[in-house]
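In this view, the complex is presented without one of its protein chains, the others remaining in place.
Up next, subunit A:
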Amino acid sequence: MLLIDCPYCGPRAEIEFAYGGEAHIARPAADVSEAEWAAFLYLRDNTKGVLAERWRHSHGCGRFFNALRDTRTDRFHAFYEIGTPRPDVGDAA
């Protein structure tokens, strides 16, 4: 079970959280092309390595936040608030 460091509450066990999929996927305006909308809906990077992803502390403060997690190791490299840019951690494993 992952140990997740909620930026608002501190480290908590994974069962308190809900996964929110890949982060930094901006919802396009309603006038984009069909292909762009389809990409927004369905295309994800399936990253092997450091992935920016969203979590919600659903059984805690209820807040969404972002995390950088290495999908090869499950190691977290950063937790940061929604709306802030992705921290640069390189490709650390």
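We adopt the following convention: a residue touches a chain if its C-beta (ideal position, glycine included) is under 8 Å from a C-beta of that chain, and two chains touch if they have at least 3 such contacts; residues count from 1.
Rule of thumb we're sticking to: contacts and distances are computed from a predicted model.
A chain of the complex is left out here; the name its UniProt entry carries, from "2-oxoisovalerate dehydrogenase subunit beta", "Sarcosine oxidase subunit alpha family protein", "Penicillin-binding protein 2" or "Plastocyanin-like domain-containing protein", is "Sarcosine oxidase subunit alpha family protein".
Residues of subunit A in contact with the chain left out of this view: 1-3, 13, 18, 20, 27-32, 34, 37, 40-41, 54, 56, 58, 62-64, 73-75, 82-83, 93.
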